[in-house]
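All protein chains of the complex are present and in place, except for one that has been dropped.
Here the chain labels run A, B and C in written order, and each chain numbers its own residues starting at 1.
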Amino acid sequence: MSATATTAAKPYTRTEMAARVARDIPEGWYVNLGIGIPTAVADHVPMEREVVFHSENGVLGMGPAPAKDAIDPWLINAGKQYVTLRAGGSFCHHADSFAMIRGGHLDLCVLGAFQVAESGDIANWATSENDTAPAVGGAMDLAAGAKRLWVMMEHTTKDGTPKLVRRCSYPLTAVGAVKRVYTNLAVLDVTPRGFEVIDLAPGMDFDTVQARTEAKLFLTRQ
Amino acid sequence: MSATATTAAKPYTRTEMAARVARDIPEGWYVNLGIGIPTAVADHVPMEREVVFHSENGVLGMGPAPAKDAIDPWLINAGKQYVTLRAGGSFCHHADSFAMIRGGHLDLCVLGAFQVAESGDIANWATSENDTAPAVGGAMDLAAGAKRLWVMMEHTTKDGTPKLVRRCSYPLTAVGAVKRVYTNLAVLDVTPRGFEVIDLAPGMDFDTVQARTEAKLFLTRQ
Amino acid sequence: MIDKTVRSMAEAMEGIKDGATVLVGGFGAVGQPNALIDGLIEQGAKDLVIAANNAGVGHVGLARLMELGRVRKIICSFPRSSDPVVFETLYRAGKIELEIVPQGTLAERMHAAGAGIPLFFTATGVGTKMALGKEVRDIDGRQYVGEKSLPGDVALVEAWEADRWGNLTYRESGRNFNPVMAMAAKLTIVQAQHLRDLGAIDPDHVHTPGIFVNRVLHVPYGDPTGF
Partner (left out) sequence: MIDKTVRSMAEAMEGIKDGATVLVGGFGAVGQPNALIDGLIEQGAKDLVIAANNAGVGHVGLARLMELGRVRKIICSFPRSSDPVVFETLYRAGKIELEIVPQGTLAERMHAAGAGIPLFFTATGVGTKMALGKEVRDIDGRQYVGEKSLPGDVALVEAWEADRWGNLTYRESGRNFNPVMAMAAKLTIVQAQHLRDLGAIDPDHVHTPGIFVNRVLHVPYGDPTGF
């Protein structure tokens, strides 16, 4: 929906967004990638750059998906997909796994979201106060617990409604937790004065991104 | 000091006290024996009656002391004595070990004490409010946490001062926790109306025991 | 001799009462005590409160138990699944209560129950619907929500190995909620793939010590996809 806005603009594809996030993860970090879009980030971290991926269900040190003929049926991630374990990986129980999260031991969590507010509030688990069976999973624990929370999402909904907002209208997942947002249009830091654009998709300009954002944007070092 | 009270009376020796306590521990119980007098109880539970002994430092399923030439230097109990581990035993960390205690998973804890009150209060860690470096160890956790707390102690101090009292004068370890007391003179249950004598040492009579007790005693089923 | 192994499913399920709170292990299909859930269906207890991460898939296991009208309330973090039709139908019809709990808080509430901690404070859920009606307090400049422990009457647990004292190991991500549920319940019932001789499990490698386990049923059902 956004590729036509300026003729030269090339919004990030999901794969490019994943690669863009992966670029910013240094070796040695302990990282939880949320279910959905963020899961793809792992594919863009080269094996030789050792990043330790955590999954809520007690898996630390996840490797890539297994070959179809090498599936270990006891080894799944929080998205219930088959995964592998790297040398150096380990298993633990759920309370220990969330002790890692809640205790601030994860350097980074990357989540998808419905909305992110300029204050860093995140809404990613229910789209109405009257959701008929809202499912929160581990999102609230991750959002409140990780040292850094990054969000990875489309800049707007399919019908063009902004997802970077002044104040979330959907039920919150956590308050003031988001540090950075990666969208198909831009990379933005959440700062005391609001969203600061620190990178733009190729050919994308600030005004186009602002037009698709409800909250006011700033340029870094302005 | 009490053996001379009535000519026929034979107060329990410490070994006999330990045997008397051991008799009351059924197979299958999980039991913590406090440092000091209670440690000897284990020697009087025959190996074929499987009782699982717990030690605060993460040892479950302790066996008897090792032969001198078979000491495992990594295997000690809470009293820092070398012990053995039975088949079926296991190790855990301190927080998990005290989860067993605090969570009410031990069927029984046997502690020594300075004083026990008729309300079940126990004082076993300091003999003065101004103790110069009082050492509590795991006594408070055990007293508050185990399903049953039994106390094993001499009936009086060496100078004849009663240890079964109306109200403890020493700093408390726990309130209303003691269910039963084994002394060299008698076995007493702590009941809503106070201490009930349920057994007497050979030849010991109720009045002699009462004379050496500050609290009022009752006879069971009176 | 301590022998926690039982010979039949009927023996394993004995005494589970109507109205019981039942903690059910597993995350996805892995570590889920499928045979014991079927045993509970067979056993007949009703008006149950179930605590589990999910609310059932398709028409088997937990979903079947709910479909039979035996579950009054479910406490879980994620009632959605690939096929949550039974739960969703009951929930929309007002025939089942739902308590949504953040996954880590759910695990810790059971761990706390097992560890004798009736109340703890966590930053998870502060400023969200999860904090409604709960105590929120400022501790050293950050806000936290008070969460109560979640004890069970019964826990249904799936293990990889077990011995007659009830010592357990789990396999890989099959560990998940099982150890905390084993701690948190008055009656912990285990289905184990392998029965080992006493002493065969390395004492340094026991995941759940037998003190937390009451009954062990040998159910060599194969791999989690085989159910």
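Assume a residue touches a chain if its C-beta (ideal position, glycine included) is under 8 Å from a C-beta of that chain, and two chains touch if they have at least 3 such contacts.
Treat the numbers as computed from the prediction; the structure is a model and nothing was measured.
When the full complex is examined, the chain removed from view is found to touch A, B, C.
Note on the undisplayed chain: of the listed residues B:93, B:193 or B:216, the one touching it is B:93. Counting the whole complex, the residues of chain A in touch with the unshown chain are 27-28, 30, 48, 50, 52, 54, 60-61, 85, 87-92, 95, 98-106, 145. Along chain C, the points of touch with the absent chain fall at residues 108, 112, 115-123, 139-140, 142, 144, 148, 169-172, 175, 203-205, 207. Those residues of chain B that touch the chain absent from the view are 55-59, 72-78, 80, 85, 91-95, 97-98, 101-102, 121, 129, 132-141, 144-145, 171-175.
In the analysis below, only the chains that are shown with their structure count from here on.
With respect to chain B, maximal separation of chain centres occurs for A (centres as means of Cα atoms). A separation of 29 Å divides the Cα centre of chain A from that of chain C. Residues of chain C in contact with at least two other chains: 111.
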